[in-house]
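A single protein chain has been omitted from the complex, and every remaining protein chain is retained in its original position.
We just call them A and B in the order they show up, numbering each chain from 1.
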Amino acid sequence: MKKKMFSVIVSAAMAVSMVCALPAMADTVKIGVYEPASGDNGAGGKQETLGMQYANSIRPTVEIGGVTYDVELDIVDNESNNDKAVSAASKLVTDGVSVVLGSYGSGVSIAGGQTFQDAGIPAIGVTCTNPQVTLAYPVYYRICFLDNFQGAVLANYAAENYENKVAYVLTKQGDDYSAGLGYYFTQAYEALGGEVVTGAFPEGNSDFTSYLTSAKNAGASVIFAPTSIEAAQLIIEQSAAQGIGLPLLAGDTWDSNMVLAAAEGKDVDILITTFYQEGGNAEFDEGVKAFINGDATNLANNGGNDMVAAVTAMGYDAYNVALAAMQAAGSTAPADILAALPGVVVEDAVSGKIQFDENGDAVRNSAFVKTANTETGTWDFVAETSISE
Amino acid sequence: MDWLSRNLPYLLAGISVGGQYALIAIGYTMVYGILRLINFAHGDIFMVAGLMMVYASASMPMYLSIPLVIIVTVLIGFMVERVAYKPLRQAPRMSVMISAIGVSYLLQNLALYITGGLAQQYPHIPWISDQVTVLGASTKRVTVITPFLTVILVVLLVLLIKKTKIGMAMRAASKDFETSQLMGIKINSVISMTFIIGSFLAAVGSLLFFSNYTSVTPTVGTLPGLKAFVAAVFGGIGSIPGALVGAFIIGICENLVMLLNQYVSFDISNFKDAFAFALLIIILFFKPTGLFGEKQTDKV
Partner (left out) sequence: MKKTRDAVISVILIAVLLGTLRFMELHISPQSQWAMLLTVLKKGSIYALVAVSMNLLNGFTGLFSLGQAGFMMIGAYTYGILTIPAAQRANVYMYYQGGIVQFALPSIVGIVLGGAAAAIFAFLIGIPVLRLKSDYLAIATLGFAEIMKVVFMWDSLGPLTNGSNMLRGYPTFTTILYPFIVSGVCIAIIVMLINSTYGRAFKAIRDDEIAAEAMGINLAHHKRIAFTVSSFFAGISGALLAMYQTNVQAKSYNSAMTYEILLIVVIGGIGSVTGSVISSFLFIACSEWVLRFLDETHVIGGFTVPLMRSGFRKVVFSVIIMVIVLFFRQGIMGTREFSISGILDRLTGKSKKKSKGGDSNA
């Protein structure tokens, strides 16, 4: 009896696996998704990956040089950790991906860059805003603005809107994004005649009350905190509990529904710069919302509701840039794609037209400024700013 | 007065966080006192308690979820000892410690797997999480009640150890493990009791800690755990009053670094965590077994 059952199961399994094996006959091209799914930047990384998955779901194939390829996303978790990121990058290389997308968080992009560089695989940074990413590695391109631009925008905003020109800059130790943006903000703010007091918190820190008190005691009129979402939640919560009452300024990382959830119903004033404002492209918003709501895992990865994060839009654009590069190259070989990337122009990207300059950075000179509406739990549009340097 | 109201928040935060460290540190110090084991998994038990609260409060009212979380945490502490430490009772000390590191890995990775790597928001506990004003400084009520609650719990614990039979057994076991066994003390139940008390206090500590710092991640227990352990060693490991005093000193001092930071020309705020270690090394240099530690004598 048992034997019979066993043979039935085995033959069934064999039949199933043969059926499964069939569709694999078609040509596939692999796109590596180099994003954090855990660690400090896990939340942001997941939202960015969602954008790529959504793009993949509506454009699952691509025609390159007359052949239709299935596009397969090869997703690895770089754990927001510069140490583990190198292994994740090697994994993508050994999987034979044609092009890499990511990462959220500049540190891991810089850490993994050398691996992609050595393998000659082009990488398209999505929201890694630190200038070093593309400066250090010729294979690295990116579709977002840079921290020196973002820092200047925020510094200008702070200098114009808050009378007392003292800012408290709170950065995370060992986080290249945080340190970089803090640095550029400080440079710009001091050039505008402001004064900066700094604070740095170590990894794993939960207690921000003493930093917030220091900001208050320093006579700051604004706190600039370029940190991860995780730290943002703690800073907002404790700022409200301590009754600090200073406006919180931050960069693109804070553009997340999880930050809004932490701020909802609290007496805090949050202002951020970002890449995309929900409502910027109705068709995209609608599609991605349906995609998020259609699957419980997607919904959980987006923080439990269907608000569109800017990084999701950026992930979507990055996917389309990758496909455009392959089409322009007429090949799926990494070297060909790399050669074609400088000439790629995507006109209809949801975050605005994308093309690269000679460093491999996107030509972008505007950012959206948003503020958190703590009553409705949404982002309110403040301005679209650009500065000429 | 102005100086006081400006700097009171540092002191308040220090006392509050010191109380939370104390509750964790007692778990370390009691286990070490009896088993001579650095229970590296203790900080992760603390994290697990926080995580369970997040999930429990989502599906049941607060008055049910708080006791439930405490009970389950105690059970987990008990189970960890039975599964991971008890089989190694005769093994070299290093093996047990590695087992503790293994448990710590397992708990962290399980938490990572279950949460999917996303930070979980700790629920708002009525009354405890409410906002109050102390001498002009605004803070959460938990900050104010933590030190009192900690001291009350420690007094109860000391009474338990001094007055009850199990307490006497604990003292005997920590004095001399082998002899106490020969005297008919059921060593396994004494050890289990130690872990139960330690986990209970860690669960209470997590309740207070996360009400203040409301984000639970898989590695959130590491740093408070390490600092609590430092506090326990600082106070003289094995001594409960030592752990209490050590924890408050460490908690206050790390906030004093931030206070000092206002008066020096360069930024020293990043030394906040390292300061605990510096303090520990200094005290060990003068008193090699900590503040209240018993002198070690080498028997030949």
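In this section, a contact is a pair of C-beta atoms (placed from the backbone, for glycine too) under 8 Å apart; a residue touches a chain by one contact, two chains touch by 3 or more.
Predicted, not measured: the structure shown is a model, and the values here were computed from it.
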Contacting the left-out chain in the complete assembly, out of A:Y183, A:F208, A:F356 or A:W379: A:Y183
Residue among B:G33, B:G77 or B:G117 touching the omitted chain: B:G117
Chain not shown: contacting residue from A:T198, A:N257 or A:N298: A:T198
On chain B, residues whose C-beta touches the chain left out of the figure: 32, 36, 38, 40, 84, 87-88, 91-92, 94-95, 98-99, 101-106, 109-110, 112-113, 116-117, 222, 226, 229-230, 233, 237, 266-267, 270-271, 273-274, 277-278, 280-281, 284-285, 288-290, 296, 298, 300
Residue numbers in chain A that touch the chain omitted from display: 13, 16-17, 19-20, 37-38, 77, 81-83, 86-87, 90-91, 93-96, 107, 110-111, 114-115, 119, 131-132, 135-136, 173-176, 179-180, 183, 198, 200, 202-203
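Here, only the chains that are shown with their structure count from here on.
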Contacting residues of chain A [partner chain B, same complex]: 36-39, 42-43, 46, 77, 173, 198-202, 204-211, 213-214, 216-218, 229-230, 233-234, 237-238, 241-243, 258, 261-262, 300-301, 303
In the complex with chain A, residue positions of chain B that touch it: 6-7, 9-10, 13, 17, 112, 116-119, 121, 131, 133, 137-140, 209, 212-215, 217-220, 222-224, 255, 258-259, 261-262, 267, 269-270, 272-273
